[in-house]
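First up is the structure itself, then whatever we jot down about it.
Yeah, one chain of the complex is gone here, protein chain that is, but the others are all in their spots.
Order as written gives the chain letters A, B and C; numbering starts at 1 within each chain.
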Amino acid sequence: MYSFLNDYSEGAHPLVLDALLKTNHIQSVGYGNDEYCEKAREVIRDRIGNQNADIHFLVGGTQTNLTFISHVLSDYEAVISSDEGHINVHETGAIEGTGHKVLTHPHDNGKLTVEMIDKIVSSHTDEHMVLPRMVYISQTTEFGTYYTLNELKDIYEYCQKHDLYLFIDGARLGSAIVLDDAPKFKDLGQYCDAFYIGGTKMGALFGEALVILNDNIKKHFRFQLKQKGAMLAKGRLLGVQFYALLKDCLYEKIGEHENEMANLLREGLKEYELYCPSSTNQLFVDLPDTVVEHIEKEYQIIRMKSLGNGYTRIRMVTSWATQKEEVLKFNEYVKLIK
Amino acid sequence: MYSFLNDYSEGAHPLVLDALLKTNHIQSVGYGNDEYCEKAREVIRDRIGNQNADIHFLVGGTQTNLTFISHVLSDYEAVISSDEGHINVHETGAIEGTGHKVLTHPHDNGKLTVEMIDKIVSSHTDEHMVLPRMVYISQTTEFGTYYTLNELKDIYEYCQKHDLYLFIDGARLGSAIVLDDAPKFKDLGQYCDAFYIGGTKMGALFGEALVILNDNIKKHFRFQLKQKGAMLAKGRLLGVQFYALLKDCLYEKIGEHENEMANLLREGLKEYELYCPSSTNQLFVDLPDTVVEHIEKEYQIIRMKSLGNGYTRIRMVTSWATQKEEVLKFNEYVKLIK
Amino acid sequence: MYSFLNDYSEGAHPLVLDALLKTNHIQSVGYGNDEYCEKAREVIRDRIGNQNADIHFLVGGTQTNLTFISHVLSDYEAVISSDEGHINVHETGAIEGTGHKVLTHPHDNGKLTVEMIDKIVSSHTDEHMVLPRMVYISQTTEFGTYYTLNELKDIYEYCQKHDLYLFIDGARLGSAIVLDDAPKFKDLGQYCDAFYIGGTKMGALFGEALVILNDNIKKHFRFQLKQKGAMLAKGRLLGVQFYALLKDCLYEKIGEHENEMANLLREGLKEYELYCPSSTNQLFVDLPDTVVEHIEKEYQIIRMKSLGNGYTRIRMVTSWATQKEEVLKFNEYVKLIK
Partner (left out) sequence: MYSFLNDYSEGAHPLVLDALLKTNHIQSVGYGNDEYCEKAREVIRDRIGNQNADIHFLVGGTQTNLTFISHVLSDYEAVISSDEGHINVHETGAIEGTGHKVLTHPHDNGKLTVEMIDKIVSSHTDEHMVLPRMVYISQTTEFGTYYTLNELKDIYEYCQKHDLYLFIDGARLGSAIVLDDAPKFKDLGQYCDAFYIGGTKMGALFGEALVILNDNIKKHFRFQLKQKGAMLAKGRLLGVQFYALLKDCLYEKIGEHENEMANLLREGLKEYELYCPSSTNQLFVDLPDTVVEHIEKEYQIIRMKSLGNGYTRIRMVTSWATQKEEVLKFNEYVKLIK
């Protein structure tokens, strides 16, 4: 049964795997102090156009979020997120587990706006309430939408005026970065305080590259990494993979492929209504329950929510490994259902 | 420069890497619910002779320690360790970071004894002090020594009588498990409450297999895993590796190789005094400073401590990848120094 | 300027203070193990009709909430509260500070309903989300309303069916307990897992009496108390005060007085709209901004929120110390404004 469940169903992109194979027997020092990590850092600094960035490699997304957010916030400080933000819903309270409240506002098309952030900030007025200190957004969002460059600039400007750090969860960054009006690497190097370049969902076996831009929050991060169990012994594995992904724009090529496959799926499902429509690698479609049942005979997809009117919202996701022929087969299959 | 720094200087054992390659394109569900993890769990349950064990796969040792220990202990409970225990010294306060005190006693030859544990337990008498609830030991220890089967049984018996959980950090378990009087997998499945089978230092790219035997501490562990950022998205990578390591005793073969290489090094250094002598894959030798300096011209080793009398204690470690010819070269080189 | 700001503007009720004076020079053991605390425990057990209750005395409300909630919940477990619950808004993230998420639903008249709780419970389905394990309600609520006995029974029944603990924050319990359809002490001893009898806002200098009914969550609570800095050295001060408050129903008399004074104020403001109307010791009134300004020339009150239509919502609170003559003067003064 072919799976459109997510973008981590397969292993690594062949070029990434190849890089791991080629370096497997070479000795290097541990914990991210090796030459492969250093080369990957150089490539990232070049690509984001910011030589002053600190770059750390972690293994997974929840780990990166909890390690970085707890690093930045003081005990009584809180992070602002959309109500559907990954840190609010799908990390089993990892942020609260480090002692910090997540302040939320219902999302608009998967996104936070300056108005929402301001509503939270202006309602926190004294020491009997937590102190909002960071804004967390995901690019792409949990619903496959993305922040345009202008939206990002607006949020960053607000954050700077209100003493808030802006942190971007880039688990699926590659799917956004190739879109015309979305921020590119160079923009990310300029319009936030920190972001991470997702690897796990973008063709690596695993790994996220955390890029810290603001000097105020860089200090002693390696202590935090180690304490949170996030410092990989064979850290070179992360350096090798990110170097492979970023040096020749493999990262963007994967993003383009994912989006192309997702758009093909959208084409096949065009008579149904998309939820939070976009052109990234996640699609959410409201399908008649009978169609869902038929699809599930041959394909793995996720049911998000029964809409209660004979319709169900489903999610499908494409990855570096999604094969065009499988997508076309799916589209044919859906046609037959009707 | 050849490195004897540690057992994570190289990538994975070729058979492990091969298993990853072969399964790379196959789709599977995420987060450790895949068939590879299930197969690895079956092999482990068979090998430890305990079909009732819960088995979870994590990425690294500090992560495993902090996730498991914080899972078991209530807020006011503490874990007992030797003063040189990894959780006490080399995890940047990861255990305290989850809210728990580490109670320590100076080690004897790297090890805790029943007497030491009892001294701590009997001095904690009321609610103004933490409640000791777990004993943490490492097999092999931080100084390369190991607990014999009899020592393990004694400690476990004490723990059972005093309502303490016994947890074994097996980061380097393979180096101990092949020694005659050390506990085997079947013993580990019987004489402790939980232990982990180290992968990172035993030929995997990364990964530790946590085996929970005591029913009282099994519940909801996957929630804990997720919250601590320890649930790998492509969990199958862990299953694939542990299956490769354990199904045909590759794990033990690696342990034997490591020990053989370490014993060869001991032979080459036999005129110097070993600290905490044993026959596992770590050796600690007290060398004249001049010898250390000479070695460091050609080899990477760790200086543990200046002994202040013209001598320095150094550590050398062997791994699955340590080549016999390099060890022999080293021994030749050391002979020349003298 | 007379203050209707809150119910902790003055010291202790004269009878409470008197009890402290009379026992001041007597020696007793510390930390709540003294005879005064024991006597207070006996009175409480009698009054709630439950001889099996564990009773602990703490100093303040936030302290009681954070100490008890963190005692009950495992790392990945969460507590359900209304969006305006004290633990969610006005404790500076104290619950998150101990590692736990607060799951919220918008309140209805200050209260949670079974439907709201069920909505939260039924949307938490797997280990990627926190596990709801406790329901927190306040009696009276943050808006001066209260749960009737029937409402309490319904919530408790739901909690028992769904493996949730029910905890009642009784900071202002005395104001509810004297109302006809509200649960009495005997009911509280039966229809929840734990509750606290507020002292600070009910005539004590300070202090809250935590009553734990469910055996599953009693163990080792004194360790938790000590760890959270909540075990008072001169614990007797708490025993003395609660004994004075509870032995001859002074507690209820204070509640009745507060409510009577609040009802008098409601009478004086009867031409304006009450928000969340009730007959407890807090009143919330939507007043024309000009009226608010006039009142503030002579009285201290709290502005809750500008309603944006020339009206402002204010809060007034009565206490054991509120003098009838001052209330009548206020009512006269308000008449003059008009």
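FYI, a contact is a pair of C-beta atoms (placed from the backbone, for glycine too) under 8 Å apart; a residue touches a chain by one contact, two chains touch by 3 or more.
Here the structure is a predicted model, which means the values were calculated and not measured.
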item	value
Hidden-chain contact residue, picked from the options C:Phe223, C:Tyr251, C:Phe284 or C:Phe330	C:Phe223
Touch with the omitted chain, as defined above, among A:Tyr8, A:Tyr36, A:Phe57 or A:Tyr76	A:Tyr76
Hidden-chain contact residue, picked from the options A:Ser3, A:Ser175 or A:Gln227	A:Gln227
Of A:Ile55, A:Leu131 or A:Ile301, the residue in touch with the unshown chain	A:Leu131
Residue of C:Ser3, C:Gln190, C:Asn263 or C:Asn331 touching the missing chain in the full complex	C:Ser3
Chain C residues touching the omitted chain (full complex)	2-3, 5-6, 8-12, 14, 17, 20-21, 23-30, 59-67, 91-94, 97, 200-201, 205-206, 223, 226-234, 236-237, 321
Touch residues of chain B, complete complex, unshown partner	75-76, 78, 89-93, 96-102, 127-130
Positions on chain A where the hidden chain makes contact	31, 70-71, 74-76, 98-99, 127-128, 130-131, 220, 222-227
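Rule of thumb we're sticking to: only the chains that are shown with their structure count from here on.
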item	value
Identity of the chain that, by mean CA position, is farthest from chain B	C
Interface composition of copies chain A and chain B: same or different, split at half	same
Most centrally placed chain, judged by C-alpha centres	A
Centre-to-centre distance between chain C and chain B (centres being mean Cα positions), rounded to whole Å	50
Separation of mean Cα positions, chain C and chain A [Å, integer]	42
Chain A-chain B separation of Cα centroids, rounded to whole Å	33
Touching two or more other chains - residues of chain A	91-93, 97
